[in-house]
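Report on the structure given below.
One chain of protein is taken out of this complex; the other chains stay put.
Per-chain residue numbering starts at 1, and chain names A and B are given in the order in which the chains are listed.
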Amino acid sequence: MTDEKKKEAGYEHKILSFCCNWCSYAGADLAGVSRLQMPANFRTIRVMCSSRVNPVYVFTALERGADGVIVTGCHPGDCHYARGNYFTRRRQALLEKVLDEIGFDRERVMLRWISASEGPEFADTMEEFDSTIRSKGKNPLSEEVFL
Amino acid sequence: MKEGHKGLGVLMDAPDGPNAAIREMLRKGHEGGACDAILVPMKVPSGDSYMHVLVEDVEMLDRAAPISPILTVQGAKAVTSITRRGDEGVCIAAVMRPCEAEAVIELRKLFQVDLGHITIITMDSPGAVPLQEFSRDPEEGERVFAEALAKWDDSAMRPICQTCEKSNSAVGDLHLGLRGVEKGKILLIPQGEKGLEAIAKLGLTPDHPIDEWKQASDKAMARKRGTRKSSHEDLRKRASGPGGLLDLLGACINCHNCMRVCPICYCKQCKFDSPELRNTSADYLDRADRSGCLRMPSDMLLFHMGRMSHMVLSCVSCGACEDACPTGVPVAQLFSLVAHDAQERFEYMPGRSSEEKRPLVTFQFEEFSEVED
Partner (left out) sequence: MTATITIDKPLDEGVRTLLRTMLEKGTVRAVLTLRRLEDGGGVAHCLVTDPAALAEAVPLIPVMPAQGGQVLSHLTQEEPFKEPVAAVVRPCEVRGFVELIKRNQAFGDNLVLISPECPGVFPVQRASGDPMDDDIDAYWRSTSEGKGADGLRPVCTGCELFEPVGVDMTLRLVGRSDLDKALTVRLDTQRAEDMVKDLGLGKAKEDGKDPKGLEALRSARAKGRADLRAELDFTGEDMAEFSRTFGKCISCHACSKVCPICYCQMCYFEARAAAAGPAWWRNDLKRKGATRAPPGTVFFHVGRLLHMSISCVACGMCEDVCPVDIPIARIFKKVGEAAQEVFEYVPGRDPDEDIPIRTFVEDELHEVER
(Lines give C-alpha, C1' and ligand atoms only; values in the text may rest on other atoms or scores of the structure.)
Protein backbone atom coordinates (compact mmCIF):
# COMPACT_ATOMS: atom_id res chain seq x y z
CA MET A 1 0.00 0.00 0.00
CA THR A 2 1.14 3.51 -0.73
CA ASP A 3 2.11 5.86 2.04
CA GLU A 4 -0.44 8.46 1.03
CA LYS A 5 -3.19 5.90 1.33
CA LYS A 6 -1.98 4.93 4.78
CA LYS A 7 -2.23 8.43 6.03
CA GLU A 8 -5.43 8.91 4.08
CA ALA A 9 -7.04 12.06 5.30
CA GLY A 10 -9.86 11.43 7.66
CA TYR A 11 -9.20 7.70 8.03
CA GLU A 12 -10.67 6.56 11.28
CA HIS A 13 -8.69 3.64 12.59
CA LYS A 14 -10.34 0.79 14.46
CA ILE A 15 -9.07 -0.91 17.58
CA LEU A 16 -10.40 -4.06 19.15
CA SER A 17 -9.87 -4.63 22.82
CA PHE A 18 -10.42 -7.88 24.66
CA CYS A 19 -11.07 -7.27 28.36
CA CYS A 20 -11.27 -9.92 31.01
CA ASN A 21 -14.49 -9.77 32.94
CA TRP A 22 -13.05 -9.61 36.43
CA CYS A 23 -10.32 -7.00 36.24
CA SER A 24 -9.84 -5.11 33.04
CA TYR A 25 -13.50 -4.83 32.13
CA ALA A 26 -14.17 -3.52 35.62
CA GLY A 27 -11.23 -1.15 35.12
CA ALA A 28 -12.80 0.04 31.89
CA ASP A 29 -16.07 0.52 33.68
CA LEU A 30 -14.40 2.55 36.37
CA ALA A 31 -12.71 4.69 33.75
CA GLY A 32 -16.13 5.20 32.23
CA VAL A 33 -18.02 6.15 35.37
CA SER A 34 -15.13 8.39 36.43
CA ARG A 35 -15.67 10.16 33.09
CA LEU A 36 -12.02 9.86 32.15
CA GLN A 37 -11.06 11.04 28.69
CA MET A 38 -10.76 8.06 26.34
CA PRO A 39 -10.38 7.63 22.61
CA ALA A 40 -13.53 6.70 20.74
CA ASN A 41 -11.92 4.31 18.29
CA PHE A 42 -11.98 1.12 20.23
CA ARG A 43 -14.62 -1.58 20.55
CA THR A 44 -14.50 -3.97 23.46
CA ILE A 45 -15.21 -7.65 23.66
CA ARG A 46 -15.63 -8.90 27.19
CA VAL A 47 -14.20 -12.32 27.88
CA MET A 48 -14.33 -14.26 31.10
CA CYS A 49 -10.56 -14.47 31.29
CA SER A 50 -7.76 -13.09 29.15
CA SER A 51 -6.74 -16.68 28.53
CA ARG A 52 -9.97 -17.14 26.63
CA VAL A 53 -8.44 -15.11 23.81
CA ASN A 54 -6.87 -17.50 21.38
CA PRO A 55 -4.16 -15.85 19.27
CA VAL A 56 -6.19 -16.91 16.25
CA TYR A 57 -8.94 -14.52 17.39
CA VAL A 58 -6.46 -11.69 17.49
CA PHE A 59 -5.30 -12.47 14.00
CA THR A 60 -8.90 -12.83 12.85
CA ALA A 61 -9.54 -9.25 13.87
CA LEU A 62 -6.44 -8.09 12.03
CA GLU A 63 -7.41 -10.03 8.93
CA ARG A 64 -10.91 -8.60 9.06
CA GLY A 65 -9.63 -5.06 9.07
CA ALA A 66 -8.93 -4.04 12.66
CA ASP A 67 -5.92 -1.73 12.83
CA GLY A 68 -4.83 -2.84 16.26
CA VAL A 69 -5.80 -5.40 18.87
CA ILE A 70 -5.18 -5.13 22.59
CA VAL A 71 -5.67 -7.90 25.12
CA THR A 72 -6.05 -6.93 28.76
CA GLY A 73 -6.28 -9.06 31.87
CA CYS A 74 -5.72 -9.20 35.59
CA HIS A 75 -2.20 -8.74 36.92
CA PRO A 76 -0.22 -11.98 37.22
CA GLY A 77 -1.25 -13.70 40.41
CA ASP A 78 -4.67 -12.00 40.41
CA CYS A 79 -6.41 -14.01 37.69
CA HIS A 80 -9.77 -15.18 38.93
CA TYR A 81 -9.08 -18.56 37.47
CA ALA A 82 -5.74 -18.56 39.28
CA ARG A 83 -3.41 -19.15 36.34
CA GLY A 84 -5.19 -18.02 33.19
CA ASN A 85 -3.12 -14.95 32.51
CA TYR A 86 0.16 -16.84 32.68
CA PHE A 87 -1.10 -18.80 29.71
CA THR A 88 -2.21 -15.57 28.07
CA ARG A 89 1.33 -14.27 28.36
CA ARG A 90 2.75 -17.37 26.69
CA ARG A 91 0.22 -17.09 23.88
CA GLN A 92 1.09 -13.47 23.39
CA ALA A 93 4.77 -14.40 23.16
CA LEU A 94 3.86 -17.01 20.56
CA LEU A 95 1.66 -14.61 18.63
CA GLU A 96 4.26 -11.86 18.56
CA LYS A 97 6.93 -14.29 17.43
CA VAL A 98 4.81 -15.66 14.62
CA LEU A 99 3.85 -12.17 13.47
CA ASP A 100 7.52 -11.21 13.47
CA GLU A 101 8.42 -14.22 11.41
CA ILE A 102 5.77 -13.72 8.76
CA GLY A 103 6.54 -10.04 8.47
CA PHE A 104 3.57 -8.39 10.11
CA ASP A 105 4.01 -5.38 12.37
CA ARG A 106 3.63 -6.85 15.81
CA GLU A 107 3.21 -3.45 17.42
CA ARG A 108 -0.34 -3.62 16.20
CA VAL A 109 -1.00 -6.09 19.00
CA MET A 110 -0.50 -5.46 22.69
CA LEU A 111 -0.96 -7.18 26.03
CA ARG A 112 -1.44 -5.26 29.27
CA TRP A 113 -2.51 -6.06 32.81
CA ILE A 114 -5.12 -3.73 34.28
CA SER A 115 -6.90 -4.35 37.57
CA ALA A 116 -10.45 -3.43 38.53
CA SER A 117 -9.27 -0.43 40.47
CA GLU A 118 -7.03 0.91 37.74
CA GLY A 119 -9.53 3.10 35.89
CA PRO A 120 -6.98 5.79 35.10
CA GLU A 121 -4.50 3.16 33.94
CA PHE A 122 -7.12 1.76 31.60
CA ALA A 123 -7.73 5.20 30.12
CA ASP A 124 -4.00 5.84 29.75
CA THR A 125 -3.44 2.47 28.11
CA MET A 126 -6.14 3.07 25.56
CA GLU A 127 -4.83 6.55 24.91
CA GLU A 128 -1.33 5.19 24.43
CA PHE A 129 -2.32 2.31 22.14
CA ASP A 130 -4.66 4.59 20.25
CA SER A 131 -1.90 7.02 19.45
CA THR A 132 0.43 4.21 18.39
CA ILE A 133 -2.15 2.84 15.99
CA ARG A 134 -3.18 6.28 14.79
CA SER A 135 0.38 6.99 13.78
CA LYS A 136 0.67 3.65 12.04
CA GLY A 137 -2.47 4.26 10.03
CA LYS A 138 -4.47 1.70 8.15
CA ASN A 139 -3.67 -1.97 8.62
CA PRO A 140 -2.23 -3.09 5.28
CA LEU A 141 -4.15 -6.36 5.44
CA SER A 142 -7.49 -4.61 5.37
CA GLU A 143 -7.15 -3.81 1.68
CA GLU A 144 -5.35 -6.91 0.48
CA VAL A 145 -7.60 -8.87 -1.88
CA PHE A 146 -5.54 -12.04 -2.03
CA LEU A 147 -5.73 -13.17 1.56
CA MET B 1 -32.85 -27.83 -21.17
CA LYS B 2 -33.09 -24.12 -21.20
CA GLU B 3 -31.90 -23.07 -24.66
CA GLY B 4 -34.05 -20.07 -25.49
CA HIS B 5 -31.53 -18.46 -27.75
CA LYS B 6 -33.69 -19.22 -30.79
CA GLY B 7 -30.55 -19.82 -32.76
CA LEU B 8 -29.39 -16.27 -32.32
CA GLY B 9 -26.53 -14.73 -30.41
CA VAL B 10 -24.70 -11.45 -30.25
CA LEU B 11 -21.51 -11.08 -32.21
CA MET B 12 -19.11 -8.96 -30.15
CA ASP B 13 -15.88 -7.34 -31.22
CA ALA B 14 -12.78 -8.80 -29.66
CA PRO B 15 -9.91 -7.05 -31.38
CA ASP B 16 -7.61 -7.56 -28.38
CA GLY B 17 -8.49 -11.16 -27.80
CA PRO B 18 -11.36 -12.81 -25.98
CA ASN B 19 -10.21 -11.98 -22.45
CA ALA B 20 -10.18 -8.23 -23.08
CA ALA B 21 -13.59 -8.43 -24.73
CA ILE B 22 -15.07 -10.42 -21.87
CA ARG B 23 -13.66 -7.96 -19.35
CA GLU B 24 -15.25 -5.15 -21.29
CA MET B 25 -18.55 -6.95 -21.36
CA LEU B 26 -18.41 -7.58 -17.63
CA ARG B 27 -17.62 -3.96 -16.97
CA LYS B 28 -20.55 -2.84 -19.09
CA GLY B 29 -22.82 -5.38 -17.45
CA HIS B 30 -21.88 -4.04 -14.06
CA GLU B 31 -22.42 -0.45 -15.10
CA GLY B 32 -25.70 -1.33 -16.73
CA GLY B 33 -26.94 -2.93 -13.54
CA ALA B 34 -26.93 -6.47 -14.87
CA CYS B 35 -24.97 -7.51 -11.79
CA ASP B 36 -23.66 -6.09 -8.53
CA ALA B 37 -20.50 -8.16 -8.42
CA ILE B 38 -18.50 -10.44 -10.66
CA LEU B 39 -16.87 -13.73 -9.81
CA VAL B 40 -14.01 -14.30 -12.20
CA PRO B 41 -10.55 -15.89 -12.26
CA MET B 42 -7.82 -13.37 -11.66
CA LYS B 43 -4.07 -13.53 -11.87
CA VAL B 44 -2.59 -13.55 -8.37
CA PRO B 45 -0.10 -10.81 -7.41
CA SER B 46 2.88 -13.14 -7.68
CA GLY B 47 1.78 -13.88 -11.23
CA ASP B 48 2.14 -17.64 -10.91
CA SER B 49 -1.50 -18.66 -10.67
CA TYR B 50 -5.15 -17.68 -11.06
CA MET B 51 -7.85 -17.60 -8.43
CA HIS B 52 -11.54 -16.84 -8.45
CA VAL B 53 -12.14 -13.37 -7.08
CA LEU B 54 -15.45 -11.73 -6.31
CA VAL B 55 -15.14 -8.19 -7.64
CA GLU B 56 -17.31 -5.23 -6.90
CA ASP B 57 -14.87 -2.51 -7.77
CA VAL B 58 -14.74 -2.92 -11.55
CA GLU B 59 -11.43 -1.14 -11.82
CA MET B 60 -9.91 -4.34 -10.55
CA LEU B 61 -11.21 -6.24 -13.55
CA ASP B 62 -8.04 -5.33 -15.42
CA ARG B 63 -6.36 -8.24 -13.71
CA ALA B 64 -9.16 -10.68 -14.53
CA ALA B 65 -8.49 -13.59 -16.82
CA PRO B 66 -11.92 -15.00 -17.70
CA ILE B 67 -10.27 -17.69 -19.80
CA SER B 68 -7.45 -18.81 -17.55
CA PRO B 69 -4.79 -21.38 -18.33
CA ILE B 70 -5.39 -23.52 -15.24
CA LEU B 71 -8.17 -24.76 -13.05
CA THR B 72 -7.14 -24.07 -9.47
CA VAL B 73 -10.00 -23.97 -7.01
CA GLN B 74 -12.96 -25.48 -8.83
CA GLY B 75 -15.31 -22.59 -9.65
CA ALA B 76 -18.25 -24.37 -8.08
CA LYS B 77 -16.39 -24.33 -4.79
CA ALA B 78 -16.00 -20.58 -5.13
CA VAL B 79 -19.73 -20.20 -5.78
CA THR B 80 -20.52 -22.40 -2.78
CA SER B 81 -18.34 -20.36 -0.51
CA ILE B 82 -20.30 -17.26 -1.42
CA THR B 83 -23.86 -18.48 -1.65
CA ARG B 84 -24.11 -21.49 0.64
CA ARG B 85 -25.74 -19.36 3.27
CA GLY B 86 -27.75 -17.29 0.86
CA ASP B 87 -26.63 -14.34 -1.18
CA GLU B 88 -28.67 -11.52 0.40
CA GLY B 89 -29.92 -10.55 -3.02
CA VAL B 90 -26.54 -9.57 -4.39
CA CYS B 91 -26.59 -10.26 -8.12
CA ILE B 92 -23.43 -11.99 -9.19
CA ALA B 93 -22.14 -12.79 -12.65
CA ALA B 94 -19.88 -15.81 -12.38
CA VAL B 95 -17.44 -16.65 -15.14
CA MET B 96 -16.21 -20.21 -15.35
CA ARG B 97 -15.52 -23.22 -17.52
CA PRO B 98 -18.37 -25.53 -18.57
CA CYS B 99 -17.35 -28.30 -16.15
CA GLU B 100 -17.28 -25.82 -13.29
CA ALA B 101 -20.74 -24.59 -14.20
CA GLU B 102 -22.06 -28.12 -14.33
CA ALA B 103 -20.75 -28.71 -10.85
CA VAL B 104 -22.54 -25.56 -9.71
CA ILE B 105 -25.78 -27.02 -11.01
CA GLU B 106 -25.14 -30.32 -9.23
CA LEU B 107 -24.44 -28.44 -6.03
CA ARG B 108 -27.70 -26.60 -6.47
CA LYS B 109 -29.42 -29.98 -6.37
CA LEU B 110 -27.46 -30.77 -3.24
CA PHE B 111 -28.55 -27.49 -1.66
CA GLN B 112 -25.03 -26.13 -1.43
CA VAL B 113 -25.48 -23.09 -3.62
CA ASP B 114 -28.15 -20.50 -4.07
CA LEU B 115 -28.54 -19.68 -7.74
CA GLY B 116 -31.28 -17.13 -7.18
CA HIS B 117 -29.15 -14.16 -8.11
CA ILE B 118 -26.33 -15.78 -10.00
CA THR B 119 -25.83 -15.52 -13.70
CA ILE B 120 -23.36 -18.09 -14.92
CA ILE B 121 -21.18 -17.25 -17.87
CA THR B 122 -19.33 -20.08 -19.58
CA MET B 123 -17.10 -20.17 -22.60
CA ASP B 124 -15.74 -22.64 -25.11
CA SER B 125 -12.90 -24.15 -23.18
CA PRO B 126 -9.62 -24.89 -24.84
CA GLY B 127 -8.77 -27.12 -21.89
CA ALA B 128 -6.44 -26.42 -19.00
CA VAL B 129 -2.74 -26.91 -18.40
CA PRO B 130 -2.00 -29.56 -15.75
CA LEU B 131 -1.84 -27.60 -12.51
CA GLN B 132 1.39 -29.13 -11.25
CA GLU B 133 3.11 -28.53 -14.55
CA PHE B 134 2.01 -24.91 -14.51
CA SER B 135 3.20 -24.47 -10.92
CA ARG B 136 6.63 -25.69 -11.76
CA ASP B 137 7.00 -23.34 -14.71
CA PRO B 138 4.27 -20.71 -15.02
CA GLU B 139 5.87 -18.98 -17.98
CA GLU B 140 6.01 -22.15 -19.99
CA GLY B 141 2.47 -22.91 -18.85
CA GLU B 142 1.22 -19.58 -20.17
CA ARG B 143 2.94 -20.21 -23.47
CA VAL B 144 1.52 -23.70 -23.83
CA PHE B 145 -1.96 -22.43 -23.06
CA ALA B 146 -1.76 -19.50 -25.44
CA GLU B 147 -0.83 -21.91 -28.17
CA ALA B 148 -3.65 -24.29 -27.31
CA LEU B 149 -6.10 -21.40 -27.39
CA ALA B 150 -4.81 -20.05 -30.68
CA LYS B 151 -4.86 -23.39 -32.45
CA TRP B 152 -7.62 -25.13 -30.53
CA ASP B 153 -5.19 -27.96 -30.06
CA ASP B 154 -5.68 -29.71 -26.73
CA SER B 155 -2.81 -32.17 -26.95
CA ALA B 156 -0.84 -30.40 -24.22
CA MET B 157 -3.85 -29.91 -21.99
CA ARG B 158 -4.80 -32.19 -19.08
CA PRO B 159 -5.71 -35.76 -20.10
CA ILE B 160 -9.21 -35.20 -18.77
CA CYS B 161 -9.61 -32.14 -21.02
CA GLN B 162 -8.58 -34.10 -24.06
CA THR B 163 -11.51 -36.44 -23.55
CA CYS B 164 -14.01 -33.82 -22.44
CA GLU B 165 -17.19 -33.91 -24.47
CA LYS B 166 -18.68 -30.72 -23.17
CA SER B 167 -15.81 -28.32 -23.56
CA ASN B 168 -17.99 -26.39 -25.97
CA SER B 169 -21.37 -26.91 -24.47
CA ALA B 170 -23.37 -23.88 -23.58
CA VAL B 171 -23.92 -24.65 -19.90
CA GLY B 172 -24.11 -21.13 -18.52
CA ASP B 173 -26.92 -18.62 -18.70
CA LEU B 174 -24.63 -16.85 -21.10
CA HIS B 175 -22.15 -18.76 -23.18
CA LEU B 176 -19.24 -17.29 -25.06
CA GLY B 177 -18.63 -18.99 -28.36
CA LEU B 178 -15.04 -18.75 -29.48
CA ARG B 179 -14.75 -21.52 -32.03
CA GLY B 180 -16.05 -21.28 -35.53
CA VAL B 181 -16.54 -17.58 -34.95
CA GLU B 182 -15.13 -14.88 -37.17
CA LYS B 183 -11.59 -13.85 -36.26
CA GLY B 184 -11.50 -10.98 -33.82
CA LYS B 185 -15.05 -11.65 -32.63
CA ILE B 186 -16.77 -13.65 -29.95
CA LEU B 187 -20.32 -14.89 -29.96
CA LEU B 188 -22.48 -14.26 -26.93
CA ILE B 189 -25.19 -16.89 -26.68
CA PRO B 190 -28.05 -16.40 -24.21
CA GLN B 191 -29.64 -19.39 -22.56
CA GLY B 192 -32.96 -19.42 -20.78
CA GLU B 193 -34.62 -16.43 -19.17
CA LYS B 194 -31.66 -15.32 -17.13
CA GLY B 195 -29.51 -15.24 -20.22
CA LEU B 196 -32.01 -13.20 -22.18
CA GLU B 197 -32.47 -10.84 -19.29
CA ALA B 198 -28.74 -10.32 -19.00
CA ILE B 199 -28.44 -9.63 -22.70
CA ALA B 200 -31.21 -7.09 -22.45
CA LYS B 201 -29.49 -5.37 -19.54
CA LEU B 202 -26.34 -5.24 -21.62
CA GLY B 203 -28.41 -3.38 -24.17
CA LEU B 204 -27.80 -6.01 -26.81
CA THR B 205 -30.08 -7.81 -29.22
CA PRO B 206 -29.39 -11.36 -30.31
CA ASP B 207 -29.36 -11.12 -34.07
CA HIS B 208 -26.48 -13.27 -35.21
CA PRO B 209 -27.09 -16.88 -36.19
CA ILE B 210 -25.16 -19.33 -34.07
CA ASP B 211 -25.10 -22.06 -36.70
CA GLU B 212 -21.45 -21.79 -37.59
CA TRP B 213 -20.42 -21.88 -33.96
CA LYS B 214 -22.72 -24.81 -33.38
CA GLN B 215 -21.27 -26.71 -36.28
CA ALA B 216 -17.71 -26.09 -35.18
CA SER B 217 -18.57 -27.05 -31.62
CA ASP B 218 -20.37 -30.20 -32.59
CA LYS B 219 -17.49 -31.20 -34.79
CA ALA B 220 -14.96 -30.59 -32.05
CA MET B 221 -16.99 -32.48 -29.52
CA ALA B 222 -17.55 -35.39 -31.88
CA ARG B 223 -13.81 -35.66 -32.29
CA LYS B 224 -13.36 -35.57 -28.54
CA ARG B 225 -15.96 -38.24 -28.07
CA GLY B 226 -13.76 -40.42 -30.26
CA THR B 227 -10.71 -39.76 -28.12
CA ARG B 228 -12.81 -40.36 -25.09
CA LYS B 229 -13.97 -43.71 -26.31
CA SER B 230 -10.52 -45.04 -27.03
CA SER B 231 -9.05 -43.65 -23.83
CA HIS B 232 -11.91 -45.19 -21.86
CA GLU B 233 -11.28 -48.51 -23.51
CA ASP B 234 -7.63 -48.39 -22.59
CA LEU B 235 -8.40 -47.47 -19.04
CA ARG B 236 -11.11 -50.08 -18.71
CA LYS B 237 -8.59 -52.68 -19.74
CA ARG B 238 -6.04 -51.44 -17.26
CA ALA B 239 -8.56 -51.30 -14.45
CA SER B 240 -10.10 -54.71 -14.98
CA GLY B 241 -8.84 -58.08 -13.92
CA PRO B 242 -7.45 -59.02 -10.55
CA GLY B 243 -5.36 -56.26 -9.13
CA GLY B 244 -6.09 -53.97 -12.09
CA LEU B 245 -7.71 -51.31 -10.02
CA LEU B 246 -5.15 -51.58 -7.27
CA ASP B 247 -2.58 -51.18 -9.97
CA LEU B 248 -4.12 -47.95 -11.19
CA LEU B 249 -4.25 -46.69 -7.65
CA GLY B 250 -0.79 -48.04 -6.91
CA ALA B 251 0.78 -44.69 -6.14
CA CYS B 252 -2.07 -43.53 -3.89
CA ILE B 253 -0.90 -42.47 -0.45
CA ASN B 254 -4.43 -42.25 0.87
CA CYS B 255 -4.23 -38.54 1.56
CA HIS B 256 -7.82 -37.88 0.41
CA ASN B 257 -6.84 -34.70 -1.35
CA CYS B 258 -8.83 -35.79 -4.40
CA MET B 259 -11.94 -35.72 -2.26
CA ARG B 260 -11.19 -32.38 -0.70
CA VAL B 261 -10.81 -30.50 -3.97
CA CYS B 262 -13.76 -32.23 -5.62
CA PRO B 263 -16.68 -29.83 -5.97
CA ILE B 264 -19.23 -32.61 -5.56
CA CYS B 265 -17.67 -33.89 -2.33
CA TYR B 266 -19.04 -31.01 -0.34
CA CYS B 267 -19.48 -32.78 3.00
CA LYS B 268 -17.88 -31.04 5.92
CA GLN B 269 -17.14 -34.35 7.57
CA CYS B 270 -16.30 -37.05 5.05
CA LYS B 271 -17.37 -40.50 6.13
CA PHE B 272 -14.01 -41.84 5.08
CA ASP B 273 -12.18 -39.37 7.30
CA SER B 274 -14.42 -40.00 10.24
CA PRO B 275 -13.84 -41.92 13.46
CA GLU B 276 -16.23 -44.50 12.06
CA LEU B 277 -13.34 -45.85 10.06
CA ARG B 278 -10.84 -45.88 12.88
CA ASN B 279 -10.20 -49.10 14.73
CA THR B 280 -8.71 -50.06 18.05
CA SER B 281 -5.16 -51.33 18.04
CA ALA B 282 -6.48 -54.85 18.63
CA ASP B 283 -8.78 -54.60 15.62
CA TYR B 284 -5.95 -53.38 13.44
CA LEU B 285 -3.88 -56.37 14.52
CA ASP B 286 -6.76 -58.70 13.72
CA ARG B 287 -7.08 -57.18 10.30
CA ALA B 288 -3.34 -57.57 9.76
CA ASP B 289 -3.55 -61.21 10.76
CA ARG B 290 -6.08 -61.95 8.04
CA SER B 291 -3.60 -61.46 5.22
CA GLY B 292 -0.41 -61.18 7.18
CA CYS B 293 -0.12 -57.51 6.53
CA LEU B 294 -2.26 -54.37 6.72
CA ARG B 295 -1.52 -51.28 4.75
CA MET B 296 -1.60 -48.02 6.72
CA PRO B 297 -3.31 -45.59 6.67
CA SER B 298 -5.89 -48.28 6.10
CA ASP B 299 -8.86 -48.53 3.74
CA MET B 300 -7.40 -46.90 0.67
CA LEU B 301 -9.54 -48.94 -1.69
CA LEU B 302 -12.61 -48.53 0.45
CA PHE B 303 -12.11 -44.79 0.29
CA HIS B 304 -12.01 -44.66 -3.49
CA MET B 305 -14.83 -47.14 -3.99
CA GLY B 306 -16.90 -45.49 -1.29
CA ARG B 307 -16.34 -42.03 -2.69
CA MET B 308 -17.24 -43.31 -6.11
CA SER B 309 -20.47 -44.81 -4.88
CA HIS B 310 -21.33 -41.59 -3.12
CA MET B 311 -20.78 -39.10 -5.86
CA VAL B 312 -19.89 -40.55 -9.22
CA LEU B 313 -23.35 -39.98 -10.70
CA SER B 314 -22.67 -36.29 -10.27
CA CYS B 315 -19.01 -36.34 -11.30
CA VAL B 316 -18.56 -33.65 -13.94
CA SER B 317 -15.11 -34.84 -15.02
CA CYS B 318 -13.53 -31.54 -14.14
CA GLY B 319 -10.17 -33.08 -13.27
CA ALA B 320 -9.69 -31.10 -10.07
CA CYS B 321 -8.96 -34.32 -8.19
CA GLU B 322 -6.22 -35.39 -10.53
CA ASP B 323 -4.70 -31.92 -10.55
CA ALA B 324 -4.39 -32.01 -6.79
CA CYS B 325 -3.14 -35.56 -6.39
CA PRO B 326 0.40 -35.39 -5.06
CA THR B 327 1.43 -38.73 -6.48
CA GLY B 328 0.03 -38.58 -10.01
CA VAL B 329 -2.76 -41.13 -9.67
CA PRO B 330 -5.02 -40.83 -12.77
CA VAL B 331 -7.92 -40.41 -10.41
CA ALA B 332 -10.06 -38.09 -12.56
CA GLN B 333 -9.70 -40.37 -15.54
CA LEU B 334 -10.80 -43.30 -13.43
CA PHE B 335 -13.74 -41.44 -11.93
CA SER B 336 -14.69 -40.04 -15.28
CA LEU B 337 -14.76 -43.50 -16.79
CA VAL B 338 -16.98 -44.87 -14.07
CA ALA B 339 -19.09 -41.73 -14.19
CA HIS B 340 -19.58 -42.18 -17.90
CA ASP B 341 -20.85 -45.72 -17.49
CA ALA B 342 -22.97 -45.02 -14.45
CA GLN B 343 -24.52 -41.86 -15.84
CA GLU B 344 -25.30 -43.58 -19.10
CA ARG B 345 -27.16 -46.25 -17.28
CA PHE B 346 -29.47 -43.70 -15.71
CA GLU B 347 -29.48 -41.50 -18.79
CA TYR B 348 -28.33 -38.79 -16.49
CA MET B 349 -26.06 -35.89 -17.28
CA PRO B 350 -24.83 -33.93 -14.32
CA GLY B 351 -25.22 -30.24 -14.82
CA ARG B 352 -27.64 -30.60 -17.72
CA SER B 353 -30.46 -28.94 -15.87
CA SER B 354 -31.06 -27.92 -12.30
CA GLU B 355 -34.60 -29.22 -12.53
CA GLU B 356 -33.50 -32.75 -13.32
CA LYS B 357 -33.43 -34.97 -10.26
CA ARG B 358 -30.34 -36.89 -9.27
CA PRO B 359 -30.92 -40.53 -10.22
CA LEU B 360 -30.69 -41.87 -6.69
CA VAL B 361 -33.32 -39.57 -5.25
CA THR B 362 -35.94 -40.60 -7.76
CA PHE B 363 -37.25 -43.77 -9.34
CA GLN B 364 -39.81 -45.23 -11.68
CA PHE B 365 -41.99 -48.16 -10.78
CA GLU B 366 -40.89 -50.14 -13.77
CA GLU B 367 -37.15 -50.06 -14.28
CA PHE B 368 -33.90 -51.95 -13.85
CA SER B 369 -35.67 -55.28 -13.68
CA GLU B 370 -32.33 -56.82 -14.65
CA VAL B 371 -30.94 -56.19 -11.18
CA GLU B 372 -33.86 -57.95 -9.53
CA ASP B 373 -33.26 -61.56 -8.85
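Here, a residue touches a chain if its C-beta (ideal position, glycine included) is under 8 Å from a C-beta of that chain, and two chains touch if they have at least 3 such contacts.
Everything numeric here is computed off the predicted structure, so don't read it as measured data.
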*Please work out which displayed chains the absent chain touches and list them by label.*
A, B
*Write down which of B:34, B:82, B:311 or B:339 is the residue touching the left-out chain.*
B:82
*asked:* Touching the absent chain: which residues on subunit A qualify?
replied: 1, 54-56, 59-60, 63-65, 76-77, 83, 86-87, 89-98, 100-105, 110-113, 140-147
_Positions on subunit B contacted by the hidden chain, ascending_ = 37, 39, 44-46, 48-49, 51-57, 59-60, 72-73, 77-88, 90, 131-132, 135-136, 243, 246-257, 260-261, 268-269, 273-275, 278-282, 284-285, 288-289, 291-298, 323-328
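We take it that only the chains that are shown with their structure count from here on.
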_subunit A-subunit B separation of Cα centroids, rounded to whole Å_ = 44
*subunit B to subunit A touching residues, read off their complex*: 44-45, 51, 53, 60
*asked:* Give the list of subunit A residues in touch with subunit B in this complex.
replied: 145-146
